[in-house]
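Shown here: the complex without one of its protein chains, the others still in place.
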Amino acid sequence: MTTLPQIDQDQEVRTSQEEHHEDFRMFGLATFLIADGMTFAGFFAAYLTYKAVNPLLPDAVYELELPLPTLNTILLLVSSATFHKAGTALKIDDSKNCRKWLLITALLGLAFLISQMVEYFTLPFGLTDNLYASTFYALTGFHGLHVTLGALMISIIWWQTRSPGGRVNSHNQFPLEATELYWHFVDGIWVILFIILYLL
Amino acid sequence: MTISLDNSKEGETKSLQPKGWLRYFSFSLDHKVIGLQYLVCGFIFYLIGGLLASAIRIELTSPLSDFLPRDVYNQVLTLHGTIMIFLWIVPVVNGAFGNYLIPFYVGARDMAFPRLNAVAFWLIPPSGLLLISSYFITGAAQSGWTAYPPLSITTPAAGQMIWILSVLLLGGSSIFGGINFIATILKLRRPGLKLMQLPMYCWAMLGTSILIVLSTPVLAGTLVLLSFDIVAHTGFFNPSLGGNVVVYQHLFWFYSHPAVYIMVLPAFGLVSEILPVHCRKPLFGYTTMVYSIMAIVVLGFVVWAHHMFTSGTPPWMRLFFTIATSFIAVPTGIKFFNWVATLWGGRISLNSAVLFSCGFIVNFVLGGITGVALAQVPFDVHVHDTYFVVAHFHYIVYGGSVFVIFSSIYHWYPKVTGRMLNEDLGRFHFALTFIGFNLCFAPQHWLGLNGMPRRVAEYDPQFTFVNQLSSVGALIMAISILPFLWNIIQSTFRGPVSGNNPWNALTPEWLTSSPPPIENWIGPPPLVKEPYGYGRNNKDSNEITTDT
Partner (left out) sequence: MSPAIITTILGLLLVIFGIWVGDNANLLPIDASTNATIYDQLFSVLLSIGTILFFGMLGLVLYSLIRFRRKPGQEGDGSAIEDNLPLEIFWTIVPTVVILFVGLYSYDIYDRMGGMQQLDLSGHNHQGQETMVEEERIWGGIGSGSVEDKSKSSLESIPIDVTAMQFAFLFHYPEGDFISGELHVPVGKPISMRMESKDVIHAFWVPEFRIKQDIIPGQPTILSFTAQKEGKYPIICAELCGPYHGGMRSNVIVEDTSSYTDWLLKNAKNTIT
């Protein structure tokens, strides 16, 4: 006869799997961020190809000013560190410090957005001026959208970590950890964007 | 007790789900319900896409553009391509069978993210309706499913924008599904179940999901840029504003070539499940099958530009993509030899499932051979964008994927409904489909070689007869759906009861009742270490009953 498959009825092993529940939510988020990163990769590839095969006419060449984006890079890198501080504080249920660091992170994100806006308004070119202008706005705009979303999520988590009544605490760290991973991802993308768009 | 949801959510699952047939219209979190939602929804879109195909074949029975207005013809072919790819094959081979089978195969009670799963499905009907409604409101997109600029920028904007929006939503649905499958296969496996013990369909879905997650976002980004070109008058792909149309093609095919594997890899997996059961033999060469899937996934990312051999690509690029594309034939060939070896020495029940699977092998071999030929630059420059290509990819996606979808429906129908389908009607359905399909598409190779471009409503009168032959084939294909539908409908109500495991299969989904209970197993999920362990203890054969 065809042998029936072995059936393992080990209950203990199964309960151990339930404890790993959190694990695959982070895994799912990481997979999603890889997908999101591929969107940026597509934009970067387009930008670099344009740069290689569609040289601008001499009068359309522009130099990007560096001070503001450098400041932006520093703002985001610092905000990554402060977010990490918030995460560490949450682990030991230090709600006060956690909220402080979250607030700082959110403000840094806001500062980044304001600084980006200032850059937009001072740039000598508009969205449809030429190919580079369009690509520049598409890339920084898409990234800015991510920062906006991240800043909103941080604000929500800041609200949810309030000491009595908040739903994010050392027993439910996932929302904070997920947002932190997302935030680091957005920072990482900015660094690549900064190098490709401003430095190259 | 559930391993996929924590306890609070388990109660929710049950309360959210209406009883009886109404649950198929609800935001159900049950992977089996979602799987069937995908299948039925996809099938409805298949019928719509089929109607559009019929309109194309009617137009082409005469060399003049005399059946549809010209712009409507272009809308019809755009809708046909988009619907068949994004609303029929991709959702069904991935979403429908993936959702139904993967949790069984990994020994789970649901997918890793049931809510995300339901969201992914419920994105499909609205975006499909949106796409089709564009035809009635403003006129649908007219630039083909490839939407090459500048044509897609210069044709009426409303239809093109709706097309973009709809494809973006479907792409999102596809990405959510892909993330879910990766997490389910890698993270939700029953303890004790090793990766190399998984049924082949899991590997196919893992590979497919990797392709989806890595390539679909690129398409999404590209379409966003295209929509900027249309509404904001940027110049990414608009040459009159300094843009570059070839960049669009690169980005588009970076997704759309892997999309071919997104449509056929799951089909490969399904065939690998179906053949061993009906041949009563282990799947031949499990390990090489796994490696060849992964090889196809890796190679699938570096072959996209073979769609652009006439688009103005530099010689070195043409050569690289020729070689890379040709080499995909090696892992693909391994899989086909393995299936034939699985047939070899078996006790094959010649039922509808096996016939459709073998029909798939034969059709796909032809499609694969023309594929290798098309990968050769000097060959491709003549037949690119002709009916030769049309024939080739229909052999891949219809002769391949759609045949497997039918095979799978015949195979898993008893699992889902607890009833048997009528085998005579099934074989009749196969005969009609196989003859109709080959009559429709085989002559198109000749058309392409002799000078008929694709996407035309009018052609050189010398091709009239062969086109009419092809249209007769299409008519037979259209008719072939009738015995199938009748079979499904009457068997749902009057089909003989199948019992839990009518095929005596060993894969995990059969080791529970048919139809399965709400969380798949009463008691703990079984640990199936050998899903293909047929013929292990052959002397004592009295426990095996013959099929049907």
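Labels A and B are assigned to the chains in the order they are written; within every chain, residues are numbered from 1.
The working rule: contacts are C-beta pairs under 8 Å (C-beta built on N, C-alpha and C of every residue); 3 or more make two chains touch, one makes a residue touch a chain.
Everything quoted here is computed from the prediction, not taken from an experiment.
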item	value
Per the touch definition above, residue among B:Leu129, B:Met196 or B:Val330 touching the missing chain	B:Val330
Which residue of B:Ser127, B:Gln142 or B:Ser352 touches the chain not shown here	B:Gln142
Identified contact with the non-displayed chain, of B:Leu151, B:Leu186, B:Ile435 or B:Ile518	B:Leu151
Which of B:Pro125, B:Pro239, B:Gly418 or B:Pro524 contacts the chain that the document leaves out	B:Pro239
Chain not shown: contacting residue from B:Leu22, B:Leu195 or B:Val381	B:Val381
Where the missing chain touches chain B, by residue	65, 70-71, 73-74, 142-144, 148, 150-151, 154-155, 239-240, 242-246, 279-288, 310-315, 318-319, 322-323, 326-327, 329-330, 333-334, 336-338, 340-341, 343-350, 354, 358, 361-362, 365-366, 369-370, 372-373, 376-379, 381-382, 384-386, 445-446, 449-451, 453-460, 532-536, 538, 541-542, 544-547
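The working rule: only the chains that are shown with their structure count from here on.
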item	value
Approximate Å spacing (C-alpha centroids) for the pair chain A, chain B	33
Complex contacts: residues of chain A adjacent to chain B	1-11, 13-14, 16-18, 20-21, 23-25, 27-28, 31-32, 34-43, 45-46, 49-50, 53-54, 127-128, 130-131, 134-135, 138, 142
Chain B - residues contacting chain A, complex	3, 6, 112-113, 116, 175, 178-180, 182-183, 186-188, 190-192, 213-218, 220-222, 224-225, 228, 232-236, 241-244, 247, 250-251, 254, 504, 506, 508, 511, 523-524, 526-531, 533-537, 540-544
